[in-house]
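To start, I am sharing the structure in question, which I have written as structure tokens.
Some chains omitted; the rest stay in position.
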Amino acid sequence: MAEPSFAASSLVTVDDYESAARERLTPTAYDYYRSGADEEHTLRRNREAFSRYEIWYRTLVDVATPRLATTVLGDDVAFPILVAPTAYHRLACAEGERATARGAAAVGTIYCASTLATTTLEDVAVAAPSAPRWFQLYVHKDRAFTARLVARAKAAGYRAIVVTADAPVLGRRLADVRNEFCLPDGMLMANLVEALPPDLRDGAGSELARFFAARHDPSFVWSDLEEIVRQAAPLPVVVKGIVRPDDARKALDHGARAVWVSNHGGRQLDLAPATIDVLGDVARAVGDRCEVYVDGGIRSGTHALVALGLGARAVFVGRPVLWGLAAAGAEGVAGVLELMRDELIRAMQLAGCPDPEATRDDLIRRR
Amino acid sequence: MAEPSFAASSLVTVDDYESAARERLTPTAYDYYRSGADEEHTLRRNREAFSRYEIWYRTLVDVATPRLATTVLGDDVAFPILVAPTAYHRLACAEGERATARGAAAVGTIYCASTLATTTLEDVAVAAPSAPRWFQLYVHKDRAFTARLVARAKAAGYRAIVVTADAPVLGRRLADVRNEFCLPDGMLMANLVEALPPDLRDGAGSELARFFAARHDPSFVWSDLEEIVRQAAPLPVVVKGIVRPDDARKALDHGARAVWVSNHGGRQLDLAPATIDVLGDVARAVGDRCEVYVDGGIRSGTHALVALGLGARAVFVGRPVLWGLAAAGAEGVAGVLELMRDELIRAMQLAGCPDPEATRDDLIRRR
């Protein structure tokens, strides 16, 4: 794969990227990216949960050339760390989501663009035309508008539709409420121009919360998912935001092709469980029926190894990519992904796992 | 329901209300409200326990119009967060318990007035005449006096008698002992004028502790409860302060109509268990025989959701209401209750629960 020229010699952990990003972001933008819902129990749980897992590594296994390449819904990725959808990338970098797309493409992984991008999904597609990409979908009350979003993603060559299931309403991020967070002048939700209420800027608290309340559909249910599945066909639909084994099975029963364990990075329901703590149950519930992905608190390749060992086909990272994007644009995105990839390689070698499958057998234990 | 005009835009959590209240209260009054017994293990346990619970939310459920309205002992409430009895509201606000009653009524919930109010129960009744209200009863050695309190509550239109069972003697709140806490001049236990010892102000330590020792009855037992039940009839009697499943069944066996899980906000026996940790056991012990309520450490609508999920018909909040009262009188009471109501609505939506019953089925897990 192409190696970006970004020299990030002093950025040797995701925390380093976050520090560099924080220096470049406005406090309000940093808060928007960093924060979680309410008391931030779940935000903390996602990260702290990893400290309760143990990797019972194997020794004297040939790990000279670990194989990281895998497929995700049939598409090749160079390593099983993908880019989760996050909103508003132009807060981090002038080029916004186009830079993210290029950074992900440069290292051979998939970028899942958000409905709430500050660049149109078509512009994102143009930015890295040869790379596979996914589109994350929020279901609007205006179902025809929702269908148009799906159609646009298909037309622009996206490879999967990711339906967010954990956001019937917006979680309350206190920092955004207190900051009265809104997009700066000249920046907008580019995919949703026709859907933006004229009075969006008016009102107290978070602009995004008002938008959600006005447009998003809290009455969207499992049977409605089948309509999205039909619209998306032949693209596969992934349901994102699952924490329950029974919901994972329901997703498949209603046409989803894969399940994405997520609690929205701790930004929706506070006191939701850590994703890594539910991943194993969800993976066992679906067995061989589908691929399972996970996000939440994954800050290193070692964390990614834990997730693979518990049954994830791939992991998604959100905030780390934002820190890379804010630190150095597309090169920062590529840099942070390479960092995590290299950490994953090393962790697989030290764990005695020449490939992701080798992580599955009794490697990971919870204390 | 009526929306109070109080603009609380910067008060977005119960903690914000507490901070605002603390600025307005004397240190001694703040200490009286805040503190718990002895080392405050139970005070902390009540709050910290919530961090061990997980909400395994459901996705793709229609939560467009969550139903919060319920009934409590047959009376309608707009949402299942009610006002727990606490003493001495005139320390927080000149109008005292009348303001609390008006604030609760404004948002459609029930206020349980305390025996230790600084306003007579009759004045409380007049303050919000159309709202249902409950009366909390301490059993005095003078049983005839106790009976008169019950009779007064009935005459004033109260809808239930809540017998406090966790206070045979007063717990030792060290802050009050050190502060030699007593009511300021011009303020008194308005329901108990005829019962106040003439020498109440004399002595070291907490005035309330001396009053308890002089007047309250530590020999009140289950069989005596039946006398209260007869006096209260046709009003229902609720027993408050239960932490044991066997005590919950005893309460019903001796005529109580409902059980209130409480440890008095951590103010009585230190090392008592957190209420949320015993709620499930108590609820299972009584099954369908009665409604179960709970208080203790509930600081947000998300906490309330956990309690509903573990079997509570409704939750009661004490200190949060005091912070609202101190911050802004009746409007502050309404404001903090609306805040918690809105948090509960959002938590129910994010948890996939269109009504309280939906919280009961395998939603809440303890780590």
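Lettered A and B in written order, each chain numbered from 1.
Simple rule for what comes next: a residue touches a chain if its C-beta (ideal position, glycine included) is under 8 Å from a C-beta of that chain, and two chains touch if they have at least 3 such contacts.
As the structure is a prediction and not an experimental result, all values here were calculated from the model.
Trainee: Beyond the 2 copies placed here, what is the full number of copies in the complex?
Mentor: 4
One rule holds for everything that comes next: only the chains that are shown with their structure count from here on.
Trainee: Would you kindly give the rotation angle relating subunit A to subunit B, two copies of one sequence, based on a CA superposition and rounded to a multiple of 5 degrees?
Mentor: Best-fit rotation on C-alpha atoms: 90 degrees.
Trainee: Suppose each chain is reduced to the average of its Cα coordinates; what separation in Å results between subunit A and subunit B?
Mentor: 43
Trainee: Spell out the residues on subunit A that touch subunit B in their complex, using ranges where they run on.
Mentor: 38-39, 41, 165-169, 171-172, 174, 177-178, 204-205, 217-222, 224-225, 239, 241-244, 247, 250, 268-273, 277-278
Trainee: Would you pull the subunit B residues touching subunit A in the complex into a rising list?
Mentor: On the subunit B side, the touching residues are 9-10, 12-13, 50-51, 53-64, 300, 302, 306, 343, 346-347, 349-352, 365.
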